[in-house]
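Every protein chain of the complex appears in place save one, which is left out.
Showing chain A:
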Amino acid sequence: MKKIIVEKLKYRYPMTGKLALDNLSFTVEQGELIGIIGANGAGKSTLCLALTGLVPHFYRGAYGGKVVIDGLEVIKSEISELALHVGIVFQNPFTQVTGSKLTVYEEIAFGLENMGLDRSEMTARIDEALHLLDISQLKDRDPFQLSGGQMQRMAIASVIAMKPGILVLDEPTSQLDPQGSDEVFKAVRRLAKEGMTVIIAEHKIEKIAAYADRVLVLYNGRLIDFDTPHKIFSRTDLLSYGVPAPVYTQICQALGIQHPRSGTYPVTLEEAYLAMVNQHGDSLC
């Protein structure tokens, strides 16, 4: 089932001459985890905003084409209506704290109160989100007293608790340490397995390679490619779009180690190791 349909999407911010999104077309199936990669200014954040309706409802500007989210055409729907289908976590967790709640627990409840859920459902969802992001111990803390990483996890938990069909994360691990990043990716991977469609714009290429089902490459607002991580990171021209391949892929490319059947290069450490063992046998050990 197609959860996201983007057709010939074009968008230009007000008072700028350049298209931030230039003729994008793609579809995403339910339960897919999609990684969006690209250099700074490629249009990753703008695409995230377009997938939630904030472009063009919040950010005006020139808009063309069509985005359909969960059967709702974005331009014809209110953000408040879209919010029940698609959730977004922005780069800066600080500005996502509502500022009206005194504890993390209440902060996560904010969206659920607006959705009109009854109390038992609310507490069950909050506990689940706290557990999933491993922040149960922070539930009574003041949201503004959290560190950047803790705040980022709370922001993700706040949106996950609303259980949107589609979850958009714009650099969700920018303030997290490697272990924290891993936990967030594992959590969203699990959500995708349960049927949530997840879109992640991210610079941490290794994480995208390891967790994404498909990867969308943007460059100057244009869609360069949209395929599996293996096919994307095996492209030899990837660096010319400002995106390096994962370091394991680069090593395998340098050594000429490929998957024998597909001809693509390994994208994770485990895959690289297995491919090396397969190709060179025991001489590696």
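Here is the rule we use: a contact is a pair of C-beta atoms (placed from the backbone, for glycine too) under 8 Å apart; a residue touches a chain by one contact, two chains touch by 3 or more; residues count from 1.
Keep this in mind: contacts and distances are computed from a predicted model.
Which protein name, taken from UniProt, belongs to the chain you can't see among "Energy-coupling factor transport system permease protein", "Short-chain dehydrogenase", "Carrier domain-containing protein" or "Putative phosphoesterase"?
The correct option from "Energy-coupling factor transport system permease protein", "Short-chain dehydrogenase", "Carrier domain-containing protein" or "Putative phosphoesterase" is "Energy-coupling factor transport system permease protein", the UniProt name of the unshown chain.
Touching the left-out chain: which of A:Glu106, A:Asp127 or A:Asp213?
If we include the chain that is not displayed, A:Glu106 is the one touching it.
For the full complex, which residue in A:Ile5, A:Leu72, A:Met115 or A:Leu269 touches the chain that was left out?
A:Met115
Would you mind spotting which of A:Ile4, A:Leu19 or A:Ile88 touches the chain that isn't drawn?
That would be A:Ile88, which touches the missing chain.
Please give every residue of chain A in contact with the chain that is not shown.
Chain A touches the missing chain through residues 52, 54, 58, 78-81, 83-84, 86-88, 90, 92, 94-102, 105-106, 109-119, 122-123, 142, 144-146, 158-159, 162.
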